[in-house]
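Working notes for the structure below.
In this view, the complex is presented without one of its protein chains, the others remaining in place.
On to chain A.
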Amino acid sequence: MKLSLVLFRLRKSPWLAFVFPLISLFLVYLIFFKEDESILGFSGSTIRNHKWAHEIEGTFYFPYSSKFKLPKYSYKKKFNWLFNDRVEDIIPEGHIAHYDLNKLHSTSDSISDKEHVLVLTPMQTFHEKYWENLLKLSYPRELIELGFIIPRSDAGDAALKKLETAVKNVQSDKKNNRFSKITILRQESQSFDKLEEKERHSLAVQKERRAAMALARNELLFSTLGPHTSWVLWLDSDIVETPTTVIESMTKHDKPVLAANVYQRFFDNDKQQDSIRPYDFNNWAESDIGLQLASKMGDDEIIVEGYAEIATYRPLMAHFYNPSGDVGEEMALDGVGGGCTLVKAEVHRDGAMFPNFPFYHLIETEGFAKMAKRLNYEVFGLPNFLVYHIEE
């Protein structure tokens, strides 16, 4: 009895008489005219919400889709679908992902363009000061990805432990302080074992050592480079001091390959004061004498800088440092070192890698610069932009 009374009152009330037509009109609009699929506000970046060309501009029509809408297989969904929006970004629906690489740019305005930088470090020993320097960088951390490769040796095990602790601390920090992604790799190829500075730098072992380094760099590069990367910064694990704005300062020059000048701080015993001296002699411009030397060498021999036995007379960027000069001054180079070198991702994607065999009588990073030049990219250096190597 009471129910029918309530219904009667409802029917009589003037509000409902107007409300129902309005609601039905609204529903008609939603059903037939609303194009936007994201009703509840989830707009995934996966292909499930892909707009076919015919829906946008009426050009391509795939005539069979409608018959085969119900899938035969599906992937497991572990957790409640309501909270899956972040998972959706990382694991796309149906495991299909579409990347438009035409939209990936490396420009001089890297921060405002939100360009991802991949910082790669072949790590043989973990230096605290290196890590602190990395944490001080001002480039937005959500745009930085880190990659490390560690050799299979005892020294490598020690470095790995320290690195993992440091990574754990930063990645369990507040969400804004975390790096976008960190990849830690264990090298497959054999590493070079003699690590003390004096032995490391003797001429005879250079070829072997640098070939091993080249393999490590390649393994690191091709395992971590992904479709979101715009820039790759090669930063050696023994570079302990860089300007905090190093990434944005270097990307500002918008050069395919750009090397900073690596110096070393030391205590000058003669003058009894702190001083600096050049460290990396792999940044150089080619000279005629260098080319002559190369033409006389056997196919399997390489030229390395900084040794009296091979006098190439190449202008070394290390010697072009001018303390009162403009920090942004550029210098055209033919060979680069790996201390602090910024490379546009497209140079690597085109195939430029670190040859571990004599390539035009060059190897590793210098061979890489030559390869980049063969691919018609320009190589530059910043003689007045200093970064510091650890003191040994």
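Quick note on the criterion: a contact is a pair of C-beta atoms (placed from the backbone, for glycine too) under 8 Å apart; a residue touches a chain by one contact, two chains touch by 3 or more; residues count from 1.
Rule of thumb we're sticking to: contacts and distances are computed from a predicted model.
Student: UniProt names the one chain left off this complex as which of "Palmitoyltransferase", "Cytoplasmic tRNA 2-thiolation protein 2", "Vanadate resistance protein" or "Barrier-to-autointegration factor-like protein"?
Tutor: Options "Palmitoyltransferase", "Cytoplasmic tRNA 2-thiolation protein 2", "Vanadate resistance protein" or "Barrier-to-autointegration factor-like protein" considered; the missing chain's recorded name is "Vanadate resistance protein".
Student: For the chain not shown, which residue from A:F126, A:W234 or A:F354 touches it across the whole complex?
Tutor: A:F354
Student: Have a look at A:V6, A:L101, A:V205 or A:A332 and name the one touching the chain we're not showing.
Tutor: Counting the whole complex, the residue in contact with the absent chain is A:L101.
Student: Of A:L135, A:I184, A:I310 or A:I390, which residue touches the hidden chain?
Tutor: A:I184
Student: Sort through A:E93, A:E241 or A:E330 and give me the one touching the missing partner chain.
Tutor: A:E93
Student: Residue by residue, what part of chain A touches the chain that was omitted?
Tutor: 11-14, 16-18, 20-21, 23-24, 27-28, 30-31, 37, 39-40, 42, 44, 46-50, 52-53, 60, 62, 64-65, 67-79, 81-84, 86-88, 90-91, 93-102, 152, 167-168, 171-175, 177-189, 214-215, 218-219, 222-227, 348-351, 353-357, 371, 374-375
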